[in-house]
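All protein chains but one are shown in place.
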Amino acid sequence: MYNNLSIKLFGNVLDNPIIPASGTFGFGYEFAEYYDINILASIALKGTTYEPRYGNILPRIAECQAGMINAIGLQNPGAKCVVGEELVKLSKVFKKTAIANVAGNSIEEYVLTSEIFDKAQSIMAIELNISCPNVKGGGMHFGTDPKIAAEVTKSVKSAVKKPVIVKLSPNVSDITEIARAVEGAGADAISLINTLSAMRIDLKTAKPIIGVGTGGYSGAGIFPIAIKMVAATNKAVKIPIIGMGGITNAYDVIEMMYAGARAVMVGTQNLIDPFACKRIIEDLPRVMKELKIEKIEDIIGRTTLNG
Amino acid sequence: MYNNLSIKLFGNVLDNPIIPASGTFGFGYEFAEYYDINILASIALKGTTYEPRYGNILPRIAECQAGMINAIGLQNPGAKCVVGEELVKLSKVFKKTAIANVAGNSIEEYVLTSEIFDKAQSIMAIELNISCPNVKGGGMHFGTDPKIAAEVTKSVKSAVKKPVIVKLSPNVSDITEIARAVEGAGADAISLINTLSAMRIDLKTAKPIIGVGTGGYSGAGIFPIAIKMVAATNKAVKIPIIGMGGITNAYDVIEMMYAGARAVMVGTQNLIDPFACKRIIEDLPRVMKELKIEKIEDIIGRTTLNG
Amino acid sequence: MNNVILTTSLNREISKDTYEIILAGDCADNKPGQFVEIKLNGFTLRRPFCIAHSTDSTMTLVYKVVGAGTKYMSTLTYSDKLDVLTGLGNGFNTMACETSRPLLIGGGTGIASIYNLAIELKERNPIILLGFRSKEDAYYIAEFSRLGEIHIATETGELGFKGNIIEYLKTSKIDYQYYYACGPMGMLRELFKFSKNGEMSLEARMGCGFGACMGCSIKTTSGYKRVCKEGPVFLAREIVFDV
Partner (left out) sequence: MNNVILTTSLNREISKDTYEIILAGDCADNKPGQFVEIKLNGFTLRRPFCIAHSTDSTMTLVYKVVGAGTKYMSTLTYSDKLDVLTGLGNGFNTMACETSRPLLIGGGTGIASIYNLAIELKERNPIILLGFRSKEDAYYIAEFSRLGEIHIATETGELGFKGNIIEYLKTSKIDYQYYYACGPMGMLRELFKFSKNGEMSLEARMGCGFGACMGCSIKTTSGYKRVCKEGPVFLAREIVFDV
């Protein structure tokens, strides 16, 4: 049913633009204990690799004034288990399709993992995580070199039928260069921004708080950086953009869509408030009325960035 | 007089590691209306170009949840006026030496401006701003390409006698690459991080809040990014590092020094609290006692970053 | 400039979305046209406010709820404490009209600043022009009536002249030599086109409020000046309005 909150993505009409971001919502079904998750547009699943991974040593979390650093290190039970068990549990409580988030150590692993998800009925699209700053290999380096980013994209695209979203790293000199490269390689959409490489130190021990030293910074503190990068990317490419980075409320959703996002992902806020996505969806009509916005789809990219 | 707060920099003993950052303290003398600025280690002056500049159109400021975006655009009266008038006013109320901050449109302009400051007695060192994101040309592009960064550094170094500090941009894929380049070109120290490119949008008009569209994001929200970059740079180079980015209190100073900073610059906090530097200096002995630190110089780079 | 902690005595809505807050504490040395910068919990930058009235121990500010900061401010209540920088900027030059009857022109929350000036100039029976959008936006009318000869304009025509206050000034035969104005940029620009015989207090999005960041610099006939430091009051003739 089309309504004032609806947006189109990959030919589907989504009820609203709100999608929980990968890594902040598990495999989704546990949030069904808290509210009816069918109100969400979709769900981006926890980052998945071909083989199971334990992830990094603890501590994996460090707090910041307006956000947090995480270094989970892609803990996941492996793609086959995700499709065979986690998606089965999710399908019982979620009647829509989800977005798989795929990470890997090699282009081959990206392809193999994507192929597994490509066959799953409950998957709408595959998001390639080429920007995770928390694991050596399989992470960020795929997202900081335009050639490698394009190669991963092209390889996965030629192996799967479902739409492919490429998730970009902000830890680059020019994000639009990577965006253009993956668009050229056939990406169906771009999501950005992933976390920023960051660090906190325990003042009592002088050691990094995060067990592996550094991690990815997310939350309200990165929102102004995300807005800029979404606006710049929107100017550089024609494919849809899924905007994320520090969204905490319905006003932030509007700002992100003005900057060029067709849909948005809410991340860290889910960890602070398990009802965050529900509250944002419920608050959007009020905020749209206040800002005299009738249809949310009309505002995508309304802000133009000069220069 | 050497004391527990003292640090050595360029062969000088500074009373403490606290220096107001360029662009947040004007040319210093106006803060003498508020407190005795001689308690500061030094002062980094407003960014100066060869010719006078008006700077960008208004608005130049946008607020963020944990910081602000500015796009002043290097408003300044030109190097000759700074030395002839502003430094004269400063010398009347400040008995120590200041750090000139030099920006330019060309390598030649960097050299000419630096030469003017090199002759000024009240200048301790010259900080090359190769990372201002707010002006076209003369700004960030000098700081995102290691070859150009090295060339600017080398040219200025061969023209001046005073120590040269190179101020790095965080808007790069790998800040250590630039750091090594400027170290190789003869830089005497590195200061980091400058502001992150960012943007906010006015929800009522859907236009960028900043007149020129985007600006540089500073304040507490960038602190975790600054800590990471300082730690990484400290591992990459041997020359002293002046750390900055979102320092708001004495605890942040300790964290920044653990990460590898020999001195620190306090920026945005001066704009929120004109007494910020004074309060931090006065609070440092208490915080050091709490953390069982005797001499602050001992903690520089105490945290090691693996990987 | 002083950095003081002031305590809320009263905070009430005096017209649509417009609030009057009375703060107690060390409020000495605030002249008409000067402003304060207030740190609000949960917001990074201080907010500038013009002063409607001040004594050595109290200060009355008028503000309009326009964003999250002022919305939060409207929730402050008796005994809430605020970190305030007082005595900022340069105020009106009351000597400038010594030989004539002063003309005061205010619009929106700028009217608050004019009120403080009217109190100071009361002995000289100032002419006071006040512009509001509509009747429900109007405030301080009774207060101004006690200080001089008041003229009102509303865009809706509900009170006084129908139209903006500068149109009223143009059509009326008010006799004046020198004006003092405070209000939105649109109003000041109109006034500037009509007459440069006076001084105006400008508004700007500020970073610091005390001259450090150059966030609010404007072009003047004598170079670049900071609204927060050399201003907010400028001679009309020195302002370069095309910037």
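Just so it is clear, A, B and C label the chains in written order, and each chain counts residues from 1 on its own.
One rule holds for everything that comes next: contacts are C-beta pairs under 8 Å (C-beta built on N, C-alpha and C of every residue); 3 or more make two chains touch, one makes a residue touch a chain.
Just so we're clear, the structure is a prediction, and the values are computed from it rather than from any experiment.
S.K.: Out of A:V13, A:I57 or A:V88, which residue would touch the omitted chain in the full complex?
M.R.: Considering the complete complex, A:I57 is the one touching the chain left out.
S.K.: Hey, which of A:T214, A:N270 or A:T303 is the one touching the hidden chain?
M.R.: Checking the options A:T214, A:N270 or A:T303, the one contacting the hidden chain is A:N270.
S.K.: Out of A:F31, A:F94, A:F117 or A:F223, which is the one that touches the chain we can't see?
M.R.: Only one of A:F31, A:F94, A:F117 or A:F223 touches the chain omitted from view, namely A:F31.
S.K.: Of the residues listed, A:Q65, A:N129 or A:T153, which one is in contact with the missing chain?
M.R.: Residue touching the chain left out of view: A:Q65.
S.K.: Hey, which chain A residues sit against the chain that's not shown?
M.R.: On the chain A side, contact with the omitted chain comes from 23-26, 30-31, 33-34, 46, 54-55, 57-68, 70, 72, 75, 209, 219-220, 268, 270-275.
Criterion: only the chains that are shown with their structure count from here on.
S.K.: By CA centroids, point me to the most central chain in this structure.
M.R.: It is chain B that sits nearest the middle.
S.K.: Quick check: how many Å separate the C-alpha centres of chain A and chain C?
M.R.: 47
S.K.: Rounded to the nearest whole Å, what is the centre-to-centre distance of chain B and chain C, using the mean of the C-alpha atoms as each centre?
M.R.: It comes to 36 Å between the two C-alpha centres.
S.K.: Mind checking the centre-to-centre distance between chain A and chain B? Centres are C-alpha means, answer in whole Å.
M.R.: 34
S.K.: Any chance you could list the residues of chain C touching two or more other chains?
M.R.: As it turns out, chain C has no residue touching two or more other chains.
S.K.: At which residue positions does chain B touch at least two other chains?
M.R.: 62, 64-67, 220 - these are the residues of chain B that touch more than one other chain.
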